[in-house]
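Here's the structure we're looking at; comments come further down.
The complex appears here minus one protein chain, its other protein chains still in place.
Let's look at chain A:
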């Protein structure tokens, strides 16, 4: 028995040969609105941006904000905040955008893939995995 054969996508199939980016719509009849309507301004936060509270919840904080601030007394990723709060990722980023503007939280940006990867970083990760 032989496995089924993959056919490579013909490059350039996506109109002008420029690969479609995440978020680009292939089907123009479909319009996706993330997180429902009226999401407002959103800070550029990654799923693994680490969030740390800089202050206790002020009395003016909404219940969501107060809960979020309590959760990130120690650093916590936006993905974990979304999970613990049972709120969609986009809703968490809207909440955080506000808290960042008020300087109630600090955001620690993730290390993202570079064209030429940082070998020290990769070696650190390998070393960490070895301990598992």
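Note that in this section contacts are C-beta pairs under 8 Å (C-beta built on N, C-alpha and C of every residue); 3 or more make two chains touch, one makes a residue touch a chain; residues count from 1.
Rule of thumb we're sticking to: contacts and distances are computed from a predicted model.
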{"item": "Protein name (UniProt record) of the chain left out of view, among \"GTP-binding protein\", \"histidine kinase\", \"Probable DNA metabolism protein\" or \"ABC transporter permease\"", "value": "\"GTP-binding protein\""}
{"item": "Absent-chain interface as seen on chain A, which is shown", "value": "1-9, 11, 19-24, 26, 29-37, 44-50, 52, 63-64, 66-67, 70-71, 74-77, 79-80, 82-91, 108-113, 115-119, 121-130, 132"}
